[in-house]
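Moving on, here comes chain A:
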Amino acid sequence: MNAVMAILMLLVGAYLVAVLEGWVSTGRLRPAGPITSGLALLGRESVVPRRPDRIFFEVAPPLLLVAALLAAAVLPLSPGLIVADLATGALFVNAAWVYVMVALLMAGWGPNGAYAMVGGFRFLGQTVGYSMLIVMALTAVAMRAESLFTTEVVKSQAALPNAIYQPVGFVLFFLAAMAVAFLPPLDLPTAPGELAGGVMAEYTGWRLAVMRLGRAVLVVTLAAAVSVFYLGGWLGPVLPPWAWSALKTLLVAAVMLLLGRYVPRLRETHVLEWGWKIGIPLALLNIFYVGVLLLVV
Partner candidate 1 sequence: MTTLIVALAVGAILFGVGLYGALSQTNLVMIMMGVEVILGGALVNLVAFWRFLHPEAYSGQMFVLIVMTVMALDMAVGFGVATGRFRARGSIEMEEARDLKG
Partner candidate 2 sequence: MIVAALIILGPLAAAVLILALRRLAPALALLGAGVSLIAALFTLSRVANGAAYSATLPGLPGLPLRLVAEPLTAVFAALVAVVGFFVMVYAVGYMRGEGGLVRFFAGMSFFVAAMQALVLAGDWVLLLAAWELIGFSSYLLIGFWFERPGIAPAASRAFLYTRSADLGLYAAIFVLISQTGTSEISRTLQAGGAAAVAAGLFLLLAAMGKSAQTPLHGWLLDAMAGPTPVSALLHSATLVAAGAILLIRAFPLLPPAVLVVVGVVGGLTTLVTGLTALAQRDLKRLLAASTASQYGLMLLAIGAGVPVAALFHLLAHAAMKSSLFLGAGVFQHASGDSTELADLEGMGRARRLTFLGFVIAGLALAGVPPLSGFWSKDAVLAATFVSPNAWLLAPLALAGTLLTGLYVGRALRLLWRGEGESEPVAGERWMGAGLAVLVVLAATLGLAMPPVAGLLGAELSEETLLVAAVGLVAALIGLALGWALPTGRLLGPVYGLAGRGFRVGGGFDGLVARPALGFARALDVFDRGIHAGVLAVGGFGLALARVADTMSDGIHAGVLAVGSASLAVARASRVIDDRGIDGLIDALVRGTRDLGARARELQSGLVHRELLLAAAGVALVFALLIAGSVGS
Partner candidate 3 sequence: MLQTVFTGLFGLAAIWFAVVVFRTSSMVRSALALLFSQAAIGAMFLAMQTEFLGVLQLTMMATEMAIMAIFMVMYMMDPGGLGGMDMTHQKRASQVSGALGGLAALAVAFFVGWGPIAAEVRPGEQVRGLGLEIMERSMLIFETAGVTILTAMIAATAIAIKRRGKE
């Protein structure tokens, strides 16, 4: 029951995200856009390029979707509404996101195309740096909650959400989440301008549809993670818990998408350099800062 509810919510969220993304990138609000384009994709021929690595080519899109779904499984919508309340929830989310990288690597190598391969390898470099940031930011969060249970993390923010308690960690996590979801301005693996779609360049038809769906779900899970870890998840007055979760998640997703509309795409070197040289030291400082807050104050 829980699982069905969660998947339903996710799909609704993904749909809304897709609408938002269309609006952000084209400027026209088309509530039925995802349905029409999805149907169109299913109707089109799904071309397989010459001499592909067939296994990778076929497995990559579902793996992307599955990884995103797995990450969603440990994020609570409300106190009771969680698919798997794992003792290592906060670490598990990250494990799931790492498989997004694996999926994109496969998608990049599989179709035997230059743009796709460049995109896949770019994403590898990007995620290695930024999943590090995610883990480090989550360390500080788990320190405050004294637990890796995602539900405990939410409960620990009853007095003050983490976004205010540890603003540095919040900003870092937010940006790292955008990098993991390859949202513009960090959409280097797909980079429509220079790589002509990158990892998605060689995919057509229903495979592309699955991939887009997976990406939308991924954005939703990341937004949900931001809301759970930093914005107090289901906590909030008046409205029922699930509504708060949904509201916060959608809000975060909207902000993420909007940022991409106004910021130009970054250079690969800059992305890596800032991640390693600025982000990671800051994340370490954040851990130290939270430690001081917890032990001294």
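Methods note: contacts are C-beta pairs under 8 Å (C-beta built on N, C-alpha and C of every residue); 3 or more make two chains touch, one makes a residue touch a chain; residues count from 1.
How were these candidates chosen? In short, all candidates are chains of the complex that A comes from, given by their letters.
Predicted, not measured: the structure shown is a model, and the values here were computed from it.
Chemist: Please name the candidate from 1, 2 or 3 that touches chain A in this complex.
Modeler: 3
Chemist: Which of the residues in chain A come into contact with candidate 3 in the complex?
Modeler: 51, 53, 55-56, 86-88, 91-92, 94-95, 98-99, 101-102, 105-106, 109, 112, 121, 124, 128, 131, 135, 147-148
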